[in-house]
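Notes for the one structure printed next.
Shown here: the complex without one of its protein chains, the others still in place.
Naming follows writing order (A, B and C), and every chain is counted from residue 1.
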Amino acid sequence: MSGTNQNYLTHPKGIMSWLLTLDHKRIGLMYLFGGLFFFFIGGLLALGMRYALATPEADFVTNDQYNSMYTLHGAIMIFLFIIPAIPGALGNILLPLMLGAKDVAFPRLNLASFYLYTIGAIFFIYVMISGGVDTGWTFYTPYSTESHTNVMGTTMGVFIIGFSSILTGLNFIATVHKMRTPGLTWYKLPLFVWALYGTSLVQITATPVIAITMVLLMLERLLGIGIFDPALGGDPVLFQHFFWFYSHPAVYIMILPAFGIISEIIPVHSRKKVWGYKFIAYSTLSIAFIGFLVWGHHMFTSGQSVLSQIIFSFITYFVGIPTGVKIFSWMLTMYRGQVSFTPPMLYALSFLFLFTIGGLTGIFLGAVALDIHLHDTYFVVAHFHYVMQGGTIVAFLGGLHHWWPKSFGKMYNQTIANICAIGVFIGFNGTFFPQFLLGLRGMPRRYATYDALGSEELVAQYAATHGSSTFFSGILGLSIFIGVMNLLWSLRKSNKLDPGTNPWGALTMEWTHTTSPPHPHNFEEEPVLEHGPYDYDKVIVQPTLKK
Amino acid sequence: MSHDKSSPDHLYHHFYDVDQQYETSKLGMWAFILTEVLTFGGLFVAYTIYRAWHPDMFFNANLLLDVNKGLINTIVLIASSLTMALAIWAIQLNKRKLSLLMLFITFLCALGFLGIKYVEYEHKFHLGQLPGEYYSYMGPEVVQQIHDQEKIDSYIASNNIFFDKETNRLYTMNNPHIFFSIYFIMTGLHGLHVAIGMGLIAWLMVLTARGRLHAGYYTHMEAVGIFWHLVDLIWIFLFPLFYLIG
Amino acid sequence: MSEEHHITPLKTYLLVAGTLFFLTAVTVWASYIDLGSFNIVLALLIAGTKAGIVATFFMHLLWDDKKNATIFVGSLMFLAIFIGITMTDTEFRGAVNPEIKDPINKRAAFYNSLPLTDDHGYPLDKEKNHHEGDKDHH
Partner (left out) sequence: MDRLTEYLFPKQVSSFAHDIDNLFYFIFYASIVLFLIVVIGMVYLAIKYRFKKGDDIRLTSSLDHNNTLEAMFFIIPLILVMITFVWGIKSYLDMITVPDGAIEIQVKGQKWAWIYDYPEGQNTMNELVVPMDTPIKVILSSTDVLHSFYIPVMRAKMDVLPNRYNVMWFDANQPGEYPIFCTEYCGTSHSGMIGKLTVLPKKAYEIWLAEAGSADDDLPLEELGEKLYTKKACNTCHTLDGTALVGPSYLETSQMWGQERVLDNGSSVVVDENYIRSSMLEPQTQIVAGYQNVMPTYQGLLNDRELDALIAFLKTLKEDSQI
């Protein structure tokens, strides 16, 4: 860590040097800001929806507008934010640094992947301008083949983003296999790398199927090919198989990077060797694999065969076991450590709390008999927000706070960050916990209004629960917003850290072997491995920032 | 840069040596092949399921395909696979001219393949053997014999054509339009791959002619080769599944 | 680096191509004899063999890093999962309640197709049909 002041943010200069960059860190940053932008749009749509749902009638938006809002909210959050942007941002920035590599295996492909993401995003913006789309993010046929909204634009966008996702996955796989610095064996890899590796495997195996599904859907609209359209002798349930063969594994594309982030944050901020390294590493791979066998649990009421119902229900439970191993290992990592309550750690702890709720409610849904009651009610909505927002997004925010000083060489205001972390926790539970109750009482999802249910009592009950959910969603939105603004505010000029900074005293290579922000070529000298990523029992690195 | 001075100019800066670069590219290529297999895989799933549901539809519609053209195309593709492999073999031995020739033959084979496909498609378009909603073919005999009730009956008996007495209209049984949807999408996607392959082979020819590829560095050719063999491999399945068995 | 890479002898390539041509002939020939449902099994066996040969020799998997072969076999495995589990649905519907086994109207399948004959059983002129029969499903 010599004193040259060159870093990837300032060298080289100029807008073109960013747009044509092959540097994984810069591509990662572009993903980061792209993702945050769409998170913001998706979040605004969510708040609008919450506002509309606060009262039973359709007084704020019309039915059609509401239907378009929830579809765009779901599709944007999933296809433009959590699937591409999180591995794209944190993964891109960190993977080569953690491997001691100069770059990912295929830098050009990496840039191409980002541009495909951009093109896909443009399609989505076009869809928003041209009046939206109302099929739900699941595009079930035959509704999606006859809807008059812009289904073509959306499917095209998803198709293109799918390729972006495939290229990222392919790139990461080659990188992990071939670009590790000498001496960095598989069991010395940081767990975040294992997580990205698992994610990438899912990305390249599942994503081609969504690509072909989208093609078939587009052809169905253009040519009426009839494969999924019952009017032409096709089978709509087959479409659901196609869709979920991708989209169930896709939920593990969303959560595995989050698992990786948590596996980094907890040992570092507890200054303790991670508990059960190999279990965590292998559970990543087994989750990735088992995730391919359970897609039919989204179709328990579709009329698929009883045999499939039983098979899918059975295998679904098995995802819970490796996941549980992770949860317990993270918890035990703190045992005999030195836990500091920094912002990343607060996010990680709230992840443990929220994801456990989300995951366990997944088990409720996996039980066929119970899922028949709960399917397509707000119980499912609450489940997936607990795992996606409470799991992935909270972990992502934690990771962002953890690696922010690394990526930018700036430190945010930690007190504000801590307050926001608590605000997110409270706001989140307040928003989505009531939705479990709504779902149990039968409130269906994708309902623009609920004023004519034939029972005043029921309407009043739903309205009260929806009302409190809406109230807390304001707190949630505000906390996330201030949290992100706090990060952005730290980027101002006057705020600078020493390039050698290691604020948490971490031992992974991106902290110990390069500057913050890193050198354009990552490492000034070939990195030499001196210790494992979690050897807090052998090595002390003084945190450069004390609270 | 930290490379020693001797590193060749085709080595990208982020690799340690040429071997790492070569191996990495190949691994990336194979990962890509996996995505290709699963893309086509989705269509194979559709094929399998509809075939299991409507075996008779597949049997009848299969008779409308021209085995000879399919067979010729199979032979053409296998030949092109051979020449592609030989192109790599030649470049490994630094026989640049030979390699170029082999690439050229491969390219011609691909062109021939697409030509034959074009003729096939053209014929089907003409007859109305189109995918989905646009399917309109009912068999040449039907159109001629239609006003002869007895013949209609015998035709119905033999050919799975349904004559609805109420509306007095003819329908084909068991939706052959879905067969044709699957046929056109699968062969069409395969054809698209052939066309992309042609572009890649043309690019290889340019690189080889310019001397950029040689025994010491032919990663591009190896990668395109893998792609091209995959195209062949998929056709190896499409041929019997569509043309031969019913 | 050429020393380090395996160079397959010309003879191998020619032999492989010969085998492929031969198997193509066999599969065509086999399709003309009626073996019942065994026809498809046989055809797929032959195609599988051919594919295996292409992958091992032409695509150099035999001499490659075993990782690549693993990836390839893995892709086939995932495909098998996709087909296999989907078929546990499509092949077993209606086991408990037979009503759900088949579509209500197998022919409906095609009900918006073009009527070929007019009300008296005479062929219609094609152009005209195209507009009438379009879109409107009911």
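The criterion applied here is as follows: a contact is a pair of C-beta atoms (placed from the backbone, for glycine too) under 8 Å apart; a residue touches a chain by one contact, two chains touch by 3 or more.
Model, not experiment: these values are computed from the prediction.
Q: Could you tell me which of the visible chains the hidden chain touches?
A: Taking every chain of the complex into account, the missing one touches A, C.
Q: Check the options A:F39, A:F79 or A:W275 and report the residue that touches the missing chain.
A: A:W275
Q: Write down which of A:G48, A:G131 or A:G303 is the residue touching the left-out chain.
A: Residue touching the absent chain, from the options given: A:G303.
Q: With the missing chain put back, one of A:F37, A:Y51, A:Y115 or A:Y317 would touch it. Which one?
A: Looking across A:F37, A:Y51, A:Y115 or A:Y317, the contact with the absent chain belongs to A:Y317.
Q: One chain isn't shown here. Among A:I119, A:M152, A:L458 or A:I475, which residue touches it?
A: The missing chain is touched by A:L458.
Q: Which subunit A residues would touch the chain omitted from the figure, given the whole complex?
A: Contact residues on subunit A toward the absent chain are 63-64, 67, 134-136, 140, 142-143, 146-148, 230-231, 233, 235-237, 270-277, 279, 301-303, 306, 309-310, 313-314, 317-318, 320-321, 324-325, 327-328, 331-332, 334-341, 349, 352-353, 356-357, 360-361, 363-364, 366-370, 372-373, 375-377, 437, 440-442, 444-450, 452-455, 458, 505, 536-540, 542-543.
Q: Tell me where the left-out chain touches subunit C, residue by residue.
A: Residues in contact with the chain left out: 96-97, 99-100, 103-105, 108, 136, 138.
One rule holds in what follows: only the chains that are shown with their structure count from here on.
Q: On a C-alpha centroid basis, what's the spacing between subunit A and subunit C, in Å?
A: Between these chains, centre-to-centre, one finds 36 Å.
Q: As a quick test, compute the distance in whole Å between the mean CA positions of subunit B and subunit C.
A: Chain centres of subunit B and subunit C, defined by C-alpha means, are spaced 11 Å apart.
Q: Show the residues in subunit A shared as contacts by 2 or more other chains, in ascending order.
A: Answer for subunit A, listing residues that touch two or more other chains: 177, 205, 209, 226, 232-233, 235, 238, 241.
Q: At least two other chains touched by the same residue of subunit C: list those residues.
A: Within subunit C, the residues that touch at least two other chains are 67, 74-75, 78, 82, 86, 90-91, 106, 109-112.
Q: Mind listing the subunit A positions that touch subunit C in their complex?
A: The contact residues of subunit A facing subunit C are 177, 205, 209, 226, 230-233, 235, 237-238, 241, 245, 292-293, 295-296, 303-308, 311-312.
Q: Which subunit A residues qualify as touching subunit B in the complex?
A: 101-107, 109, 166, 169-171, 173-174, 177-179, 204-209, 211-213, 215-216, 219-220, 223-227, 232-235, 238, 241-242, 521, 525-526
Q: Mind pulling up the subunit B residues that touch subunit A in the complex?
A: 1-2, 12-14, 20, 23-24, 27-28, 31-32, 34-36, 38-43, 45-46, 49-50, 131-134, 175, 177-178, 181-182, 185
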